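Shown here: the complex without one of its protein chains, the others still in place.
== chain A ==
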Amino acid sequence: MIANLVQLAAEHGEEQNPLIPPGPELLVGAIAFAIVFFFFWKKLLPNINKVLEERREAIEGGIEKAEAAQTEAQSVLEQYKAQLAEARHEAARLRQEAQEQGAQLIAEMRAEGQRQREEIVAAGHSQIEADRKAAAQSLRQDVGQLATELAGKLVGESLEEHARQSRTIDRFLDELDAKAEATR
(Lines give C-alpha, C1' and ligand atoms only; values in the text may rest on other atoms or scores of the structure.)
Protein backbone atom coordinates (compact mmCIF):
# COMPACT_ATOMS: atom_id res chain seq x y z
CA MET A 1 0.00 0.00 0.00
CA ILE A 2 2.82 2.35 0.91
CA ALA A 3 4.55 1.48 -2.32
CA ASN A 4 1.32 2.36 -4.08
CA LEU A 5 1.23 5.76 -2.41
CA VAL A 6 4.83 6.44 -3.28
CA GLN A 7 4.02 5.58 -6.81
CA LEU A 8 0.96 7.81 -6.66
CA ALA A 9 3.08 10.68 -5.42
CA ALA A 10 5.57 10.05 -8.14
CA GLU A 11 2.79 10.07 -10.71
CA HIS A 12 1.87 13.56 -9.61
CA GLY A 13 5.32 14.63 -10.74
CA GLU A 14 6.54 16.96 -8.07
CA GLU A 15 4.84 16.50 -4.71
CA GLN A 16 1.86 18.77 -4.28
CA ASN A 17 2.23 21.67 -1.89
CA PRO A 18 0.11 20.67 1.13
CA LEU A 19 -1.03 24.26 1.60
CA ILE A 20 -2.71 24.52 -1.77
CA PRO A 21 -6.24 23.18 -1.48
CA PRO A 22 -7.49 20.89 -4.22
CA GLY A 23 -10.74 22.12 -5.74
CA PRO A 24 -12.92 19.02 -5.37
CA GLU A 25 -12.09 18.72 -1.68
CA LEU A 26 -13.14 22.33 -1.13
CA LEU A 27 -16.49 21.49 -2.67
CA VAL A 28 -16.98 18.33 -0.61
CA GLY A 29 -15.92 20.14 2.57
CA ALA A 30 -18.36 22.97 1.89
CA ILE A 31 -21.22 20.56 1.24
CA ALA A 32 -20.42 18.42 4.27
CA PHE A 33 -20.34 21.43 6.55
CA ALA A 34 -23.41 23.01 4.99
CA ILE A 35 -25.45 19.92 5.81
CA VAL A 36 -24.31 19.93 9.44
CA PHE A 37 -24.99 23.64 9.74
CA PHE A 38 -28.41 23.40 8.11
CA PHE A 39 -29.58 20.69 10.50
CA PHE A 40 -28.31 22.47 13.57
CA TRP A 41 -29.66 25.85 12.46
CA LYS A 42 -33.11 24.85 11.25
CA LYS A 43 -34.06 21.84 13.28
CA LEU A 44 -31.90 20.62 16.12
CA LEU A 45 -30.98 23.76 18.02
CA PRO A 46 -34.46 25.35 17.89
CA ASN A 47 -35.71 21.99 19.15
CA ILE A 48 -33.39 21.77 22.11
CA ASN A 49 -33.67 25.50 22.89
CA LYS A 50 -37.43 25.12 23.19
CA VAL A 51 -37.01 22.22 25.60
CA LEU A 52 -34.34 24.03 27.63
CA GLU A 53 -36.63 27.05 27.89
CA GLU A 54 -39.52 24.85 28.97
CA ARG A 55 -37.32 23.17 31.55
CA ARG A 56 -36.15 26.53 32.87
CA GLU A 57 -39.77 27.63 33.18
CA ALA A 58 -40.71 24.39 34.89
CA ILE A 59 -37.91 24.82 37.39
CA GLU A 60 -38.81 28.46 37.96
CA GLY A 61 -42.47 27.47 38.35
CA GLY A 62 -41.40 24.90 40.96
CA ILE A 63 -39.37 27.50 42.80
CA GLU A 64 -42.27 29.94 42.70
CA LYS A 65 -44.59 27.28 44.06
CA ALA A 66 -42.18 26.52 46.87
CA GLU A 67 -41.88 30.20 47.64
CA ALA A 68 -45.64 30.57 47.76
CA ALA A 69 -45.89 27.57 50.09
CA GLN A 70 -43.24 29.06 52.33
CA THR A 71 -44.99 32.42 52.46
CA GLU A 72 -48.23 30.68 53.35
CA ALA A 73 -46.53 28.65 56.04
CA GLN A 74 -45.00 31.84 57.41
CA SER A 75 -48.35 33.60 57.56
CA VAL A 76 -49.98 30.58 59.20
CA LEU A 77 -47.17 30.48 61.74
CA GLU A 78 -47.65 34.16 62.50
CA GLN A 79 -51.37 33.61 62.82
CA TYR A 80 -50.76 30.78 65.26
CA LYS A 81 -48.32 32.86 67.22
CA ALA A 82 -50.84 35.70 67.41
CA GLN A 83 -53.54 33.30 68.52
CA LEU A 84 -51.25 31.79 71.11
CA ALA A 85 -50.35 35.21 72.47
CA GLU A 86 -54.01 36.11 72.61
CA ALA A 87 -54.81 32.87 74.42
CA ARG A 88 -52.03 33.53 76.94
CA HIS A 89 -53.35 36.99 77.47
CA GLU A 90 -56.87 35.67 77.93
CA ALA A 91 -55.64 33.06 80.41
CA ALA A 92 -53.79 35.71 82.39
CA ARG A 93 -56.88 37.87 82.41
CA LEU A 94 -59.06 34.96 83.59
CA ARG A 95 -56.59 34.07 86.30
CA GLN A 96 -56.55 37.60 87.58
CA GLU A 97 -60.32 37.77 87.45
CA ALA A 98 -60.53 34.51 89.36
CA GLN A 99 -58.09 35.81 91.92
CA GLU A 100 -60.11 38.95 92.33
CA GLN A 101 -63.34 36.98 92.60
CA GLY A 102 -61.72 34.60 95.08
CA ALA A 103 -60.51 37.48 97.22
CA GLN A 104 -63.96 39.02 97.12
CA LEU A 105 -65.53 35.67 98.03
CA ILE A 106 -63.18 35.24 100.96
CA ALA A 107 -63.93 38.76 102.15
CA GLU A 108 -67.63 38.09 101.86
CA MET A 109 -67.37 34.82 103.74
CA ARG A 110 -65.27 36.45 106.41
CA ALA A 111 -67.90 39.16 106.84
CA GLU A 112 -70.63 36.53 106.97
CA GLY A 113 -68.70 34.53 109.59
CA GLN A 114 -68.22 37.66 111.64
CA ARG A 115 -71.90 38.40 111.44
CA GLN A 116 -72.88 34.82 112.42
CA ARG A 117 -70.41 34.89 115.30
CA GLU A 118 -71.88 38.10 116.54
CA GLU A 119 -75.37 36.66 116.20
CA ILE A 120 -74.41 33.54 118.18
CA VAL A 121 -72.71 35.63 120.82
CA ALA A 122 -75.75 37.90 121.04
CA ALA A 123 -78.04 34.86 121.27
CA GLY A 124 -75.83 33.49 124.07
CA HIS A 125 -75.99 36.73 125.90
CA SER A 126 -79.78 36.95 125.77
CA GLN A 127 -80.05 33.28 126.79
CA ILE A 128 -77.80 33.93 129.75
CA GLU A 129 -79.85 36.98 130.56
CA ALA A 130 -83.07 34.97 130.38
CA ASP A 131 -81.59 32.19 132.54
CA ARG A 132 -80.36 34.73 135.01
CA LYS A 133 -83.80 36.30 135.16
CA ALA A 134 -85.47 32.91 135.59
CA ALA A 135 -82.94 32.00 138.29
CA ALA A 136 -83.51 35.30 140.02
CA GLN A 137 -87.26 34.76 139.81
CA SER A 138 -87.12 31.26 141.34
CA LEU A 139 -84.59 32.42 143.87
CA ARG A 140 -86.88 35.21 144.85
CA GLN A 141 -89.74 32.75 145.41
CA ASP A 142 -87.54 30.39 147.35
CA VAL A 143 -86.09 33.18 149.46
CA GLY A 144 -89.64 34.46 150.17
CA GLN A 145 -90.80 31.05 151.14
CA LEU A 146 -87.77 30.44 153.28
CA ALA A 147 -88.15 33.82 154.91
CA THR A 148 -91.83 33.19 155.56
CA GLU A 149 -91.10 29.79 157.03
CA LEU A 150 -88.36 31.24 159.07
CA ALA A 151 -90.52 34.09 160.24
CA GLY A 152 -93.32 31.60 161.01
CA LYS A 153 -90.99 29.47 163.03
CA LEU A 154 -89.70 32.52 164.78
CA VAL A 155 -93.09 33.93 165.39
CA GLY A 156 -94.41 30.49 166.31
CA GLU A 157 -97.32 30.42 164.15
CA SER A 158 -97.75 29.30 160.68
CA LEU A 159 -98.10 32.06 158.36
CA GLU A 160 -98.73 29.72 155.51
CA GLU A 161 -102.36 30.39 155.62
CA HIS A 162 -101.57 33.96 155.37
CA ALA A 163 -100.28 33.51 151.98
CA ARG A 164 -101.85 36.67 151.11
CA GLN A 165 -99.20 38.15 153.21
CA SER A 166 -96.77 36.97 150.58
CA ARG A 167 -97.78 39.83 148.45
CA THR A 168 -96.43 42.01 151.19
CA ILE A 169 -93.17 40.08 151.03
CA ASP A 170 -93.02 40.33 147.25
CA ARG A 171 -93.63 44.00 147.45
CA PHE A 172 -90.84 44.22 149.96
CA LEU A 173 -88.46 42.27 147.77
CA ASP A 174 -89.42 44.35 144.70
CA GLU A 175 -88.60 47.41 146.64
CA LEU A 176 -85.27 45.84 147.54
CA ASP A 177 -84.70 44.99 143.84
CA ALA A 178 -85.60 48.46 142.82
CA LYS A 179 -83.21 49.79 145.38
CA ALA A 180 -80.50 47.46 144.17
CA GLU A 181 -81.14 48.45 140.54
CA ALA A 182 -80.97 52.05 141.46
CA THR A 183 -77.70 51.68 143.33
CA ARG A 184 -76.12 49.52 140.59
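Going forward, contacts are C-beta pairs under 8 Å (C-beta built on N, C-alpha and C of every residue); 3 or more make two chains touch, one makes a residue touch a chain; residues count from 1.
In the analysis below, contacts and distances are computed from a predicted model.
A.B. asks: Determine which name in "Transketolase", "ATP-binding cassette domain-containing protein", "ATP synthase subunit a" or "cytochrome-c oxidase" the UniProt entry assigns to the undisplayed chain of the complex.
C.D. replies: UniProt lists the chain that is not shown as "ATP synthase subunit a".
A.B. asks: Touching residues of chain A against the unshown chain: what are they?
C.D. replies: Residues 2, 4-6, 8-9, 12, 15-16, 18-22, 24-26, 28-30, 32-33, 35-37, 39-41, 43-45, 47-48, 50-52, 54-55, 58 of chain A touch the chain absent from view.
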